[in-house]
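Let me begin by handing over the structure; questions about it come next.
Note that one protein chain is taken out, while the other chains of the complex remain in position.
First chain written, first letter: the chains are A, B and C, and each begins at residue 1.
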Amino acid sequence: MSSQFVLTLSCDDRVGIVARVSSLLAGLDCNITDAQQFDDASNNRFFMRIVLEPAGHTLDEVRTAFAPIAGEYGMAWKMRDRDAPARVLIMVSKFDHCLVDLLYRKRIGELNMEVVAIVSNHPRAADHVPMDPAIPYHHLPVTRDTKPAQEAQLRQLIEETGAELVVLARYMQVLSDEMAAWLSGRCINIHHSFLPGFKGAKPYHQAYDRGVKMIGATSHYVTGDLDEGPIIAQDVMAITHRERAEDLVAKGRDVERRVLARAVKAHIEDRVWMNGSRTVVFDG
Amino acid sequence: MSSQFVLTLSCDDRVGIVARVSSLLAGLDCNITDAQQFDDASNNRFFMRIVLEPAGHTLDEVRTAFAPIAGEYGMAWKMRDRDAPARVLIMVSKFDHCLVDLLYRKRIGELNMEVVAIVSNHPRAADHVPMDPAIPYHHLPVTRDTKPAQEAQLRQLIEETGAELVVLARYMQVLSDEMAAWLSGRCINIHHSFLPGFKGAKPYHQAYDRGVKMIGATSHYVTGDLDEGPIIAQDVMAITHRERAEDLVAKGRDVERRVLARAVKAHIEDRVWMNGSRTVVFDG
Amino acid sequence: MSSQFVLTLSCDDRVGIVARVSSLLAGLDCNITDAQQFDDASNNRFFMRIVLEPAGHTLDEVRTAFAPIAGEYGMAWKMRDRDAPARVLIMVSKFDHCLVDLLYRKRIGELNMEVVAIVSNHPRAADHVPMDPAIPYHHLPVTRDTKPAQEAQLRQLIEETGAELVVLARYMQVLSDEMAAWLSGRCINIHHSFLPGFKGAKPYHQAYDRGVKMIGATSHYVTGDLDEGPIIAQDVMAITHRERAEDLVAKGRDVERRVLARAVKAHIEDRVWMNGSRTVVFDG
Partner (left out) sequence: MSSQFVLTLSCDDRVGIVARVSSLLAGLDCNITDAQQFDDASNNRFFMRIVLEPAGHTLDEVRTAFAPIAGEYGMAWKMRDRDAPARVLIMVSKFDHCLVDLLYRKRIGELNMEVVAIVSNHPRAADHVPMDPAIPYHHLPVTRDTKPAQEAQLRQLIEETGAELVVLARYMQVLSDEMAAWLSGRCINIHHSFLPGFKGAKPYHQAYDRGVKMIGATSHYVTGDLDEGPIIAQDVMAITHRERAEDLVAKGRDVERRVLARAVKAHIEDRVWMNGSRTVVFDG
């Protein structure tokens, strides 16, 4: 099968955007095989994702043809080859269930990504059987005092590897505000609670103490405001009075890895936008 | 707020459809506030739903302007005023939980419909407290012998009331093939099982006997092929070994009414198409 | 079918409780048809619910036989005829979807209760079609100044009707601390959010602003601490970026009525205990 291009754009809403974009593509003889759009009436923002068949044109050719329209409408936009894997850097601490799950989904082709590095504040554990030895593992320990230096290392690594997305897969360290800002829109965290409930430390223990009947997990873009970033995906599962905090921790792993994988998949397939404190997420 | 029009269309996929349609609307100065589309690669069918602001044009004007494009592409299409309530006829037998629920959702504005008639093979029960006396109630009893005559009455009623949609809200009689064919694409049934499991009679008892751990309900378009019509919505709920067939019947009512309401809402908001043995259902 | 008795008890855990209770019942030739128990290791509390066939004994006889054991173990306990409907008083403001749903479930036998009164701070609406005229409707308006007097009326009504349970079915007034304390363990509220997220006013609007991907509802026992009472049931539903705050309000009604009905059913079937800030809820 020949490749497809994905065009994503956002701009202020005006009459005629769809007509302009689709007419340009029709003029290039590019068939649109999928299109999703959303007009946010609350802030007049328009979001669109188009999958197109290039009809023999190169990516650069279509980009060049599109650029004038983007300029005219003041669009934030991107066009990429759908088959090109996203470059992803994964950060992890001791709990590796999300990491293992992401690597597995990559291996079987569910997540179209190249894992350019794994970074952890802990050394590689002896029992990390499932970790592909071909993926570079960087042990970057961190303390309160060394955080600036550690984050400088991390930043260098992100730049050197060309990572487009950083995934905090139960990385239990808080990024500095500077680092969070620098990674804005390209860093996804999994929080082990159904936000905004149970922010902060030990959310499952908080959930047990409060006596909720469902626990959940939340994946969100990282911002300087801890646990407040725009939410990409959430899910929950029912619990009963029989389950103690430790049981919730165990049970929650299933939700965490599922929710994180869903968010990562949406991001690397160019289906998510930040939209103020919210996100727009198109169907996969 | 001024009204909006909803344009729905389907046709064989070709390069340039979106450009043609959106350019026409832009030429009329009509802003597109929502658009959803789907290209079914398996049969090369294209489906689109557009919500537009008429910019002072009447419904007839926009229809007239659109008709040539529809002709050119061989579209099946419809355009209607979003605020105009759909005319709906509801059929019911003894169990009235779906009927009561639909009427309630209509009353609070969740379902934008006018219930033009209620038809039942049973007389109006004394305890039918929740039934709005302003809605005509037609008692059309039916036996094997009288079915042709009863269906003739029903058909006359549908024509006289101008019903656009017939909802079988736990109407426990099987329509004749002729009637089903005549109502194709405008008659929705709720089946009290998670189809294709447990077709036929007493599905909850079948489910109990088989020992499943979840029960469900299915709303689908009625076709001549019983329990085989294209599915619009489904949902399930967990059950345990403690629950007997009677408990499943009781529990299932919640799923049935929820699933039927979802299907009816999708239909009257012009968000569903039959697509062979499947349906296309756009988000609400 | 002959009747069954339900015995519910809680006490500090000790070796031999089950043996003592079950031996007593065996001595009376009462078969145990269902038993559920829970030992809370965190506070050493023991909870048990037994359904028994009385083998010809009256309720008073079995109660009398059981009382000495209850005294010995310091049990909080109750024994009642399973067929006797619970006496329930329902409070409501303008939104009546929960009220309508509870009344419907009562009518079809799903909730074994007698609704002794409906109390509202609003007059009976003209379009309250579904409300059974046989149920006394009390209009008790309330302002900040008249709250003490209104609550005195309410209290008198609860006492006169012998209401065992008060259900706040979207009653949008906050009970005074005194009233909440007086009703402790016999007053259930439905909160239109997935607690502890979005406490306070307009939770759906808060949810929209925060950009969550699921909304929910929570039914809980009322305590003096607003929105902090022990939770009985919760549920959620997925939402998308397409839905505005008003859509969440509409969609949330389905969750609210389902969650409230589940909590009320558990309570009137003697399957719930308050256990500090949590609840114990046995399967139905």
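Methods note: a residue touches a chain if its C-beta (ideal position, glycine included) is under 8 Å from a C-beta of that chain, and two chains touch if they have at least 3 such contacts.
For clarity, every value in this text was computed on a predicted model and none was experimentally measured.
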{"item": "Among C:26, C:125 or C:152, the residue in touch with the chain that has been omitted", "value": "C:26"}
{"item": "Selected residue (touches chain absent from view) among B:212, B:226 or B:250", "value": "B:212"}
{"item": "Chain not shown: contacting residue from A:97, A:138 or A:199", "value": "A:97"}
{"item": "Residues of chain C (touch criterion as defined above) contacting the omitted chain", "value": "13-16, 18-20, 22-23, 25-26, 29-39, 41, 283"}
{"item": "Interface with the undisplayed chain - residues on chain B", "value": "38, 40-42, 194-198, 209-214, 216, 230-236, 240-242, 244, 275-281"}
{"item": "Touch residues of chain A, complete complex, unshown partner", "value": "97, 100, 104, 107-108, 110, 127, 129-132, 240, 242, 250, 253-254, 258, 283-284"}
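Basically, only the chains that are shown with their structure count from here on.
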{"item": "Same vs different contact residues, chain A with chain B, by half of numbers used", "value": "same"}
{"item": "Angle, in degrees to the nearest 5, of the Cα rotation that carries chain B onto chain C", "value": "180"}
{"item": "By count of C-beta pairs in contact, the leading pair of chains", "value": "A-C"}
{"item": "Inter-centroid spacing, chain C versus chain A (mean Cα positions, whole Å)", "value": "41"}
{"item": "Residues of chain B touching at least two other chains", "value": "283"}
